Structures are given as structure tokens and as C-alpha cells.
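Here's a slice of the assembly, chains where they normally sit.
Per-chain numbering from 1; labels A, B and C assigned in written order.
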Amino acid sequence: MIDDFKEYRERMNERILASDNKVIKRIFNIDTNCYMDGALSARVKEMLGLATSMVLRCDDCIKYHLEKCFELGVSKAEIFEVFAVADVVGGTIVIPHMRRGLEYWEELEKKKSSEL
Amino acid sequence: MIDDFKEYRERMNERILASDNKVIKRIFNIDTNCYMDGALSARVKEMLGLATSMVLRCDDCIKYHLEKCFELGVSKAEIFEVFAVADVVGGTIVIPHMRRGLEYWEELEKKKSSEL
Amino acid sequence: MIDDFKEYRERMNERILASDNKVIKRIFNIDTNCYMDGALSARVKEMLGLATSMVLRCDDCIKYHLEKCFELGVSKAEIFEVFAVADVVGGTIVIPHMRRGLEYWEELEKKKSSEL
């Protein structure tokens, strides 16, 4: 599930960038720079990316930010608090995305423990 | 299709509630209470839940409210009128969800007739 | 507040229809037909219109459906239950629209009692 998602995203991103559309290239650049350490830590910014992706209900974006949060050591209790804010602000329509988000998070946990 | 959807929803809801996040638990509680008989009947409220889920384009939420409407005896002609209001208010982007919604409704009809 | 809103809406609708754009004219026609008595009563349909307008957060649409609900004798307790479903489904971002919606409803009540 994790590997398929990554492979598809990377393959299609390459095809998009091959188009040589400058505006799109620059959006991809900004998207990377936006989440780097600055006045706020990358950790907090990835949680902001996760919460906004949840209320806008974009499963692929949720997965992406969950991965980044996982790499940056965000705890499961913290993830649930991000979920809680997103559910409160965005309503019960966010719940199906929380279900799929939790499933993905637990895949990340399993993958890591199988690699130890 | 119906059983898979229910099984997944229930399994993940259990995992979510196992997190012991109080805010999320209370949202799940409100979500249940919200659709009970009151000044408006549960029947009307489930139709409100269906229509709002359609314009916000949440397939899982649509399936959930279709199930509840089906259990409460909402007729197919009534469901189509809920679909019509949602299409008018939310535009043609609602149509793909109406297609999947109708497919699910007809699964519910088939399941019931096979159980008789 | 009520009269200004109606006057503006009617004046601009006239200007829109004066454009003689057939697609827009037909949308206006459907919008009227959609809320008529059918398998569901106009009353229930106006509540569906209200709830969907709330989760999509369109203040003008909310006012319009509140007027129609008021004319059709929907009670204040019923309106609050529509508000409740919209708040649950759409989250706390619906609350500012509920505040303005309640203000408008109470204007409708005042106007009616001043006319008696």
C-alpha cells in the first residue's frame, strides 16, 4: 500500500515535470520549500499540511503528510489531536478520511517494525 | 459491497475509539444523537444528512445515510427528489456521486429482496 | 435587511435574465421547479435547500431558504434541528453562518409580528 502509493506518485510527477510547464515546475518547488524549518519547525508545518489536507478531504495529500509526520517523529497521540481539530473544524465528512488516514499510519508503523 | 463497506467502517471506528481521544469520542456521540427523532423526524434528518453529504461529495457519508433512509422506509421516488435538490444546489459535480449513490441504493434493494 | 436583500436579488436577477443566455434561464427555471411539492413536500425540500446551503456556506442561499421555510410554517425548533445537522456534517466553520441565519430568521419573525 505504501510502496504502490509512492511509486505511482513519483512516476506521474516525473511525467508532469517532463512537460516542461514552468508554472507547474515552480509550484512543485514551492511545495517542497514550504515545509522546511523556519520560524516554525518542519514538524509543526507538516501537521499544518496534514490538518489542511484533512479538512479539504484529499486522501493522497493526507497520506503524504502522514509519511512526513512519521519520519519527523510525530507521536500517534499527536496525530489523533490533529485528527480531532480537523474533525471539529471540518465536520463528520472528515471522518471517512480519518479512517483511511489511521489505516495508513498503522501501515507505516508495521513497515517500520518489520524493518527493525 | 454493502458488507465490505460496513465491516471496514466498523473495524476502523473501533480502532479510532481505542485511541481514547476524548474530542473524537464526543464527535462520534453527537453524530449518533443528531439524527434521532426530535422536532423533526429521524426520517427527515437522515434525508438532510444525505443531501448535505451529496453536495459535500462524500461517498462514504452518502452510503451511510442511504442505508439509514432505506431502513426508515424512504421510497425510491423520495430519494430521487433528495438527489435532485443536491444536484441543483451543488451542480453537475454532484452527478458522479448520484451515480454511485443509486448503485448503492439498488444493492440495498437487491439485498433485501434476496433476504425475503 | 430583508427588503434590501430581496430588492437587490430581484434587480440583479432581472439584469441576468435580460442577457438572454438560454443556459442560465433554464437553470433559473429548474431552481424554481425543484422545490415544488412532489414525492417530498415543498416544506421538506426547502429544509434540504437550507441544510445544503449551510454546509456549502452560502449566506444568500441560506437567507432565501429561511424565507421560504418561514412562509411554509417551519417552526423555530425545526430550524434549529436543520442547523444542528448542518453543524454536525459541516463542522464548526458552519457556525458563523448559523449566527447570521438565526439573525435573519429573527428579522423575519419581527417583520411578521409588526405586520399583525
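As a working rule, contacts are C-beta pairs under 8 Å (C-beta built on N, C-alpha and C of every residue); 3 or more make two chains touch, one makes a residue touch a chain.
All values reported here derive from a predicted model rather than from experimental measurement.
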item	value
Homomeric assembly size (copies in this file), of which only 3 appear in place	6
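In this section, only the chains that are shown with their structure count from here on.
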item	value
Residue-number overlap at the chain A/chain B interface, same or different (half cut)	different
Innermost chain, taking as reference the mean of every protein Cα atom displayed	B
Cα-centroid distance, chain B relative to chain C, in whole angstrom	24
Averaged-CA centre spacing for the pair chain B and chain A, given as whole angstrom	27
Residues of chain A touching at least two other chains	87-88, 92-93
Chain A residues within the chain C interface of the complex	55, 87-94
Chain B - residues contacting chain C, complex	30-31, 34-35, 38-40, 44-45, 47-49, 51-56, 61, 75, 77-78, 80-82, 84-86, 88-90
Chain B-touching residues of chain A, taken from the complex the two chains share	57, 76-77, 80-81, 83-84, 87-88, 92-93, 95-96, 98-100, 102-103, 106
